[in-house]
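If you scroll down you'll find the structure; I have some questions about it.
Removed: one protein chain of the complex. Kept in place: all other protein chains.
By letter and in written order, the chains are A, B and C; residue numbering begins at 1 in each of them.
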Amino acid sequence: MNAPIQKKGMSVPKTMKAWVLDGPERLRLTEKPVPEPGPAEVLVRVDAVAICGTDVEILTKGLPAMIGGGLPFNKNFTPGHEYMGTVARLGAGVDEWRVGDRVAVEVHAGCGRCERCRMGMYTSCLNYGLNYGESSKGHRANGFTTDGGFAEYAVNQVNTLIHVPEGMSDEEATLIVTAGTATYGLDVLGGLIAGESLVVTGPGPIGLMSVAVAKALGAQPVILTGTRDARLSLGKRLGADYVVNIRKEDPVEAVRRITGGKGVHYVMECSGADNALNEALDMVNRGGRICLAAFPGERVPVDLAKLVRNNIYVYGIRGEGKSAVHRAAALMAQKRFEAKLMHTHTFGLEDLPTAFKYFRERIEDAIKVVVKVHGPKNP
Amino acid sequence: MNAPIQKKGMSVPKTMKAWVLDGPERLRLTEKPVPEPGPAEVLVRVDAVAICGTDVEILTKGLPAMIGGGLPFNKNFTPGHEYMGTVARLGAGVDEWRVGDRVAVEVHAGCGRCERCRMGMYTSCLNYGLNYGESSKGHRANGFTTDGGFAEYAVNQVNTLIHVPEGMSDEEATLIVTAGTATYGLDVLGGLIAGESLVVTGPGPIGLMSVAVAKALGAQPVILTGTRDARLSLGKRLGADYVVNIRKEDPVEAVRRITGGKGVHYVMECSGADNALNEALDMVNRGGRICLAAFPGERVPVDLAKLVRNNIYVYGIRGEGKSAVHRAAALMAQKRFEAKLMHTHTFGLEDLPTAFKYFRERIEDAIKVVVKVHGPKNP
Amino acid sequence: MNAPIQKKGMSVPKTMKAWVLDGPERLRLTEKPVPEPGPAEVLVRVDAVAICGTDVEILTKGLPAMIGGGLPFNKNFTPGHEYMGTVARLGAGVDEWRVGDRVAVEVHAGCGRCERCRMGMYTSCLNYGLNYGESSKGHRANGFTTDGGFAEYAVNQVNTLIHVPEGMSDEEATLIVTAGTATYGLDVLGGLIAGESLVVTGPGPIGLMSVAVAKALGAQPVILTGTRDARLSLGKRLGADYVVNIRKEDPVEAVRRITGGKGVHYVMECSGADNALNEALDMVNRGGRICLAAFPGERVPVDLAKLVRNNIYVYGIRGEGKSAVHRAAALMAQKRFEAKLMHTHTFGLEDLPTAFKYFRERIEDAIKVVVKVHGPKNP
Partner (left out) sequence: MNAPIQKKGMSVPKTMKAWVLDGPERLRLTEKPVPEPGPAEVLVRVDAVAICGTDVEILTKGLPAMIGGGLPFNKNFTPGHEYMGTVARLGAGVDEWRVGDRVAVEVHAGCGRCERCRMGMYTSCLNYGLNYGESSKGHRANGFTTDGGFAEYAVNQVNTLIHVPEGMSDEEATLIVTAGTATYGLDVLGGLIAGESLVVTGPGPIGLMSVAVAKALGAQPVILTGTRDARLSLGKRLGADYVVNIRKEDPVEAVRRITGGKGVHYVMECSGADNALNEALDMVNRGGRICLAAFPGERVPVDLAKLVRNNIYVYGIRGEGKSAVHRAAALMAQKRFEAKLMHTHTFGLEDLPTAFKYFRERIEDAIKVVVKVHGPKNP
């Protein structure tokens, strides 16, 4: 943790170091003006930022469909969305936060004026990407459509901040948003999961967090499927009651075996594998529910007959809605699971390319790779 | 309508005429004992019964996955589930109904003791098909797993009966359960649809009923897509604000055109076409919802990335849950739409094979083909 | 209806006539600057505005608890919230509306940044009343905490506007928000009310609208209770299946009689009578739900034992949440009920005190008294 900032008068420079995306695979470290927070916004000094699989997608493909006005290349755009830091300056009318507050972030600040935002679905904002010029609607998705956290400072809307619990390291705090996505998925599946059965497919960060949050909320049994024993073993440490290595056992048969043939109430799909939804349809019982937090790159064959005949609901989730990040942060503050087991590596801001390399190639079994921007590193 | 039965002392014969299914495409008219209603059951004199697409499936394939204990062939099984009639006899402890009551029926009587039934999801009963012998759990799905309505009499659990509104013909009353399925789909999509936009894909009976019920509940606009102008024209008479013949215009483009590029809130998929779900994913806006009331026979490629990225929920529905049949019957009693426009042909019980032929081959544009079992035919 | 405004270049004066509230019962007509719409806001030329019971409360008591910073007296405050008009000018970044659009309004524009707004409960905004100076959070409740519609122009946040359906008179359009409150109440009660039974207690504007909307959505039966035959008779014309004059018959007994002793699913309490909640508790069946849209001025004795023992839920509603005004407007656009039956009198802006007198003293059976600010009066 860093030394606390003086509540009044935190010294903020005029310019800052920031990575920008010039083209596919072309990250460049540059100097940018420190941005100014507007009304309902604050300036956050980025203390740490983790790398997410979506960052890799943006780095390579730019996610054109998601960016208002096309690809983010050669636009001085700074990616990075799993960051945390310290409130450094307040925009006009902000009294929800104080300079010096340690904060983690959510990605999505909805416009607040479209139909979806008005009904509370701010991650499905219909004005996604509109934050610039005449057509600005105030939407922000930091690291996607507005500048993110691979930099020394970033601007956040007040709705996208969460207090970092006391005693939690900067590195662990970068994982709050991941836990929030997992929590959102479990919320969407029904929320009342204590004593109910869940399969989590895919032991990536969101999958592992889904195991941890589901166990914290009392789900029983929680079954994790995957291909790598090290990840599955970590899943066990995070609370999974059963793990299934799908290279060694058919996952549908394993679920049937474990549940005495009954199947489970819920599947949280976090693998993006081509056949994952079909397998999920075979894992849940009649009336069961499936949340898709990952997806294959191409269209894949799906057994819709099974979906309809068994009254199954399939929920695609985008980001971390329903203020689920707050619930996730509360569980982490209460030390319900050891999120920090997922943090494997730390680098400095200037080493971002190396950090990406570790993450992408899973060097030394890397899971969550954190870039420490300000303050001392935490083991 | 039939002359009212004397409240006490309706005369019930010992045996009755009933069609049974000897094998694929092998219906046979026979004589069976009139069944006895047990506790919480009544005996219904079948007055009219309509043919449903699922009846054709049962006739040809037997729906083995749905029948407890395998195919229904050569088991003296009587199909038929869209029937209505008159309460002829009460089982022990029944005071919810009186002899002489005109009733329409729901298909599913859940066991009442499994987890899904206990949470109100009786069409997703986990004891589906278990109504026989030692393992009887009391589940009934008349015309699927227990004897149905292609016969002079049938037994129904008290939960599966709905009063036929005064002044409604027997023929129209057979359509109540179809309207119930449409209503269930709209309930699942959210229920509060007045002023919200809906696409219904596929102008079969459920699709047409979805149009009618959605308009009755105030949805606006309601867009119906299909391939046959006659059906689309009927959809207009049932209330559709727009119809799109997909042989003449791309349905996704049409929806975009009609909605000014915004897409719709909901899609009710009733076509079972291979690409219907993908098109629906392109029709709804971000955060939208899709109900699947039909499905392709084979696995079909689905764009799951779009589903996840746009936070779309897909609901498979089975039967007519949430007591939706009661809501549908109330709307029909209030004459909110002209359901009887969908009734095109009437035959006698002995003519069931001809009735099936008309339905399957859409002879004379047949939509709902009704078999009149007792009482005078209604034009 | 007024002649359409030229889309570009509507001429807006610098100052306008507006009523302001100097003290209890002290309304004064004055000249004010026409306000400027900010970002996400538009300027509305007020064409017509109706008087609501809450306006009388504000006129007499000032509703101190609701106003940020105390009583609204001697602050140049303009009340009036049931207005409609024409978009006259657009704030920065507004492309949802065009100059010349005919619009009705909702009262509440939540701040969009508090916990309740973020979950879609904008009428329960925690920053209620904070729209001024340094502590501005952007909340608006026009006619309550920000200037309202007893004036020639008013500013509205884009979220609080609804298109007036073609062919609807200005006078009728002022009733949309009232229908919205009724719809919100019915939404909160469950939403799926077709074929379900409802008692509406109190035939004031919200009660009458509740009858009309409930019937439009298929509720059956709808029972209206009240003390004045003229109002009850109007309730019948708006769709009530039964009316009960509580001066002539005990309402609880009447409900039992009409429902064959079973009671109803829902009560919508719109009378504010001291014993209304207790009577509602006796009207609903076990597991029933009650919405309170009105309330007594003092604490009243309530039979909480009955509430708990019968698993009854009681919902207080504030304003018109869940975008219910959009649903209400859609039903009115589809002419599902004759809202204009409730409009009884029209006055000019300068005659506001007389309009209030008619409303308060129910002169000539006044129900909805409308003040026509711009354009010709509609009979």
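Definition applied: a contact is a pair of C-beta atoms (placed from the backbone, for glycine too) under 8 Å apart; a residue touches a chain by one contact, two chains touch by 3 or more.
Everything numeric here is computed off the predicted structure, so don't read it as measured data.
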item: Which residue of C:W19, C:F77 or C:Y128 touches the chain not shown here; value: C:Y128
item: Given C:G70, C:P296 or C:G348, the one touching the chain that is not displayed; value: C:P296
item: Selected residue (touches chain absent from view) among B:P24, B:G93 or B:G297; value: B:G93
item: Touch criterion as defined above, residue of A:R102, A:R286, A:K322 or A:K372 at the omitted chain; value: A:K322
item: Interface with the undisplayed chain - residues on subunit A; value: 183, 187, 191-192, 194-196, 216-218, 220, 322, 326-331, 333-334, 336
item: On subunit C, residues whose C-beta touches the chain left out of the figure; value: 65-66, 116, 121, 123-126, 128, 262, 277-278, 285-287, 292-297, 299-305, 307-319, 321
item: Absent chain, residues of subunit B that touch it; value: 40, 93, 95-96, 112-113, 115, 117-122, 134-138, 157-159, 322-323
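As a convention for this text, only the chains that are shown with their structure count from here on.
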item: Cα-centroid distance, subunit B relative to subunit C, in whole angstrom; value: 40
item: Centre-of-Cα separation between subunit B and subunit A, whole angstrom; value: 42
item: Residue list for subunit A, restricted to those that touch at least two other chains; value: 121
